[in-house]
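Only one protein chain is missing from this complex, and each of the others stays in its spot.
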Amino acid sequence: MMFSLNLSIATSTAALGLLAAAGGAQSQETIKVGVLVDQTGKTSFYSQPVTEGTLMAVEEVNAAGGVLGRQIELILEDDNGRPDLSATKARKLVDDGVVAIISNSNSGATRQAISVTAESLTPQLASANSAETLTTLDNSCFFQLGPVESLQVKTMLAFTKTKGYGKVALVGDNSGLSTAAVDQFRMGLGEAGVPIVEEQLIPVGSQTAVPQLQKVRAAEPNAIYQVAQIGPQVVQFFQAYQQLGMKQPILGTFNLSSSSYLTTAKGLMDGTVFTDAFDPEKPEAIAFSERFKAKFDKEATSLEAYGHDSVVLIVDAIKRANSTERPAICKAIAETKGLPRVMGAKGTGFDFSRGDRRGFDPEGVVVRAIENNAYTGAVFSGTKN
Amino acid sequence: MQDFFELIVSGFASGCLYSLMGLSFLLVMRPTGVVNFAVGQYAMLGGFAAVAVMTTILIPPIALPYVPGLLVVLALMALLGAAVEWIAVKPLVDRGAPPVASMLSLLGVLIVLLEVGARFGGTEALPTEPPFGFRRVEFGPFAGTPQSLFTIAVTLVIFAAVWLFFERTLWGRAFEAVSLDRRAAQLMGVNLRLVTVSAFASSAVVAGLVGVLISGTTGAYYQVGMALTVQGFTALVVGGVGRVDGALLGGVLLGLLEALVMRYLPVSSSMTLAVPLVVLLAFLVLRPHGLLANRGGH
Amino acid sequence: MKSFLTLLAALLALCALGFLLGSYESDVYRKLLLWIALGLSFNFLFGISGQVAFSHFVFLGFGAYWVAISLVHWDLPLAVAIASGLLVAAVAAAMIAIPSTRLEGPYLALATLALGQLFLLGIASGRDLTGGDSGLGGYSLPPILGFTVKGPWYTACIVLMLGLTYVILDRLDRSSFGRACRAIRDNQTAAQAMGINAPRTKVIAFTITSVLASLAGIFYAFVDNLVAPGAFSLESMFILLFMVIVGGTGRQLGAIIGVVVLYMAPFFIEPLIGHYHFMAFGALVVILIIYKPNGLVSMFDPILKRRRMAALEKAQL
Partner (left out) sequence: MIAAPLLSVRGLTKRFGGLLAVDELDFDLSAGEVLAVIGPNGAGKSTTFGLVCGAIQRSAGEIILKGARLDGLPPHEVARRGVFRTFQHNMAFKGMSLVDNVLIGAHRRFKGSLFGVVAGFGADTERAERQRAIELARFVGLGDWLDADIATLSFGQGRLLEIARALAGEPKVLLLDEPGAGLTPSESVRLFAIIKEIAARGVAVLLIEHDMHFLMPLADRVVVLNFGRKIAEGTPAEIRADPEVVEAYLGNIAKDSTGAGAAHAAG
């Protein structure tokens, strides 16, 4: 599985190199776009697929003649998922003359790179980071394309409003990804006045989640928010849940949309609902999935779609700005409204009109379910109920 | 009370995995004095090897049933252990370098194995089919999963075998003699090479077995190695370094302690994550020879 | 005097280089200088004092976080933040060292490794204080005596810090204290029989090098104006250990060579071997420990020896 993925990245990179070479031979220079990707670190499992989507989208754009008559050249930099290295690589990209940087690495790395793009006012697009505070940093050229954690809570709260979950439990793991999510969920549930009767973390590297789920069981919540993000810990959650004979509904996050859980936690997740930013019945999503399958002979996930969408946004901004100057692109992105994208609920697109540099439509998160060890389509969307 | 009996089973099962990791350390430490922090990576690779051999996930054409698959994985692990000894340790021992040189060289091996695992298996957790499926099993007041019972049974069998080996066989005596005095053992006609190589090979086999067992519950995962290394070494430190029964006792105690503290102590769960680390530090500082140190003397 | 002038010239050259580089290069350069400072102090701890301790990045992180938290949350003046940071680091290091330096080899390694995990755990659960996983930012270096220090001038500050680290460690290394450290490393029983207080010497070595790591951390805090836990992971610690081993354990020049080679290597070999450099480092360490246990620096030994001999002959003539 990983072999094929690495291979596909290698082939697409090679193909891209060829394209870039061909572009160079043409009269006009390429438009350079930088990509920060974690290819070797702890978050590569998520950063690589996102980047795969980015690569595919650029290939499509270039095949269709490029933008402003010029080809796009992607410059990939591996930041190992390490914040300090990410900032260094961001500086390299800025010095290389990229018109924008697409951040496909983890949010810590993205955050450190923001300090660099702020100096040079280089447009920086975080494809999939869901961290809450990225756009609060002082950098008018940084844009967050994915939904933030609090949007997941809001959507799930809207979905469960009628179900009367008077008290809930919150279970995460101790990875950075998960603790950040736990913080947001706690805050969101607090604002909505839903009491959290138990909060548990499953340590990364532990062999069982039985003690944690026993505490949850003892607290007798009406539902359990499952926000663990690291594979083995998520699986332990579901195993302990089944082993302890628990019956409470499980409310999960985007993380559960990673199809590997259908194998690692096979048959254990039925009945779980989770928030997702990917609506498989959205026309754009269907089209994307078909193109992806034709190209790579495997199913697309939301991660590839995130990576794809960042290219859609930047190409659109360059077109509208009719320029490859960084400030012009920056301005064009900030004015983007209603641009269709693969991610998000049916009928939603990029929308930066709220001025908070967050481009994901607040009504764009969907709720999906797992039945018979397979994902369903959206059973709910938006934050209004 | 139901909770308590469930915890005993799951804590015991986790503890057994720690014990096996402790044993993996011990098998090399006893005869050679070398501490091999790479054993956690053996476990990680053992897990991926199991996924490769028993499922269609990594190598689609090969999907052996559990027992033949297990044997193939363990054979591969033995080869790996012997190869590591031959490449990274033997030249140093030949030169008469101190054990710390071997420890550092094995840290290099650790990184190589970690990266090989991450490249080969990827950075997502991959599962194998647990041999007895997944469900709740109850017996008396106790309750667990078939896999946790399987883990406990396998561990006890392994420890019994190792104990018998050391206590009852000529070969075990040879190991023991080497652990006491290498030169004297050699003069007595013990084949040092053979003992050293089999120590490294069996250490890799035991750690690889842990990887296979884990792949059936939470999946083979490239980052599992470092945690298992710390847990295994802690088991050894708690039980008493240098003793087979110490590794078993230490691991099981650690597993139970973790489970009981997490369940019953009124501290936030993020603080309970520190339990094994604090246990390790406390033992290293206060009782570096472990619980069983005073029995049997030197 | 001559060595002092050589050092001064070297530091000036290092500062001058900072003014010639573009923003990316100078970012790489600053982090390289910080790695060298870390490499030097870790070399003293591990290579000279013989303590296999994995806590060096804990103290780097401590220095960085302390100064960041001082500025962001406590509004302390910079000088107070730095001074208090170093003081607390010294006290913490001594408190950690007193029990842990009793441990030998692998036990010390594992104890300090556990300490590192606890530190990361502390940062992760520090919520607003530490910013958790995404780190703590939103501050910048306050003006020093009315001057806003940035760009190559900040690089020059790092060079000064590196120079200070080098001089302190070099003096210690050449003194009876450094000799005592080596003696304990080579044979603790014999060292004690010769009147060396081994526990005290080890605690002092651990404390000094840890404070120097914290000092480097304080400077690191203003390189990206953001501190995040990812930079202080076990992985970084392994790389630092490998740098010292590859360069030549126990020698200042070795540490510098090792840091420069392993820090710069990925920039050059990545296009050649892709992302396998970490694996390559591991393999390199194994190969060097076996075939060149004195590290890369020992390749220069014949030259150095010849020069020393030539100087001797000249002196005798």
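Going in written order, the chains are labelled A, B and C, and every chain counts its residues from 1.
One rule holds in what follows: a contact is a pair of C-beta atoms (placed from the backbone, for glycine too) under 8 Å apart; a residue touches a chain by one contact, two chains touch by 3 or more.
Bear in mind the structure is a predicted one, so any value in this text is a computation, not a measurement.
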Report summary line: Within the entire complex, the undisplayed chain is in contact with C
Query raised in the report: Out of C:15, C:136, C:180 or C:286, which touches the unshown chain?
Result: C:180
Query raised in the report: Which residue numbers on chain C touch the omitted chain?
Result: 167-168, 171-172, 174-177, 179-180, 182-183, 185-187, 189-198, 204, 208, 250
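Here is the rule we use: only the chains that are shown with their structure count from here on.
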Query raised in the report: In graph terms, nodes being chains and edges touches, is this line, ring, star, complete or other?
Result: complete
**Report entry** Averaged-CA centre spacing for the pair chain C and chain B, given as whole angstrom
**Finding:** 33
Requested in this report: Would you mind pulling out the distance in Å between where the CA atoms of chain A average out and where those of chain B do?
Outcome: 36
Report task. Could you check chain B for residues that touch two or more other chains and list them? Result -> 119, 226, 230, 270, 273
Query raised in the report: Do you know which chain C residues sit against two or more other chains?
Result: 121, 124-125, 278
Query raised in the report: Which bits of chain C are touching chain A when the two form their complex?
Result: 22-25, 27-28, 31, 121, 124-125, 127, 132-135, 137-138, 220, 223-226, 228-231, 233, 235-236, 270, 275, 278
**Report entry** For the chain B and chain C complex, residues of the former touching the latter
**Finding:** 35, 37, 87-88, 91-92, 97, 99-101, 103-105, 107-112, 114-116, 119, 226, 230, 233, 237, 270-271, 273-274, 277-278, 280-281, 284-285, 288
Query raised in the report: Okay, in this complex, where on chain A does chain C touch?
Result: 39-40, 78, 81-84, 87-88, 91-92, 94-96, 106-109, 111-112, 115-116, 119-120, 131, 133-134, 137-138, 174-177, 179-180, 183
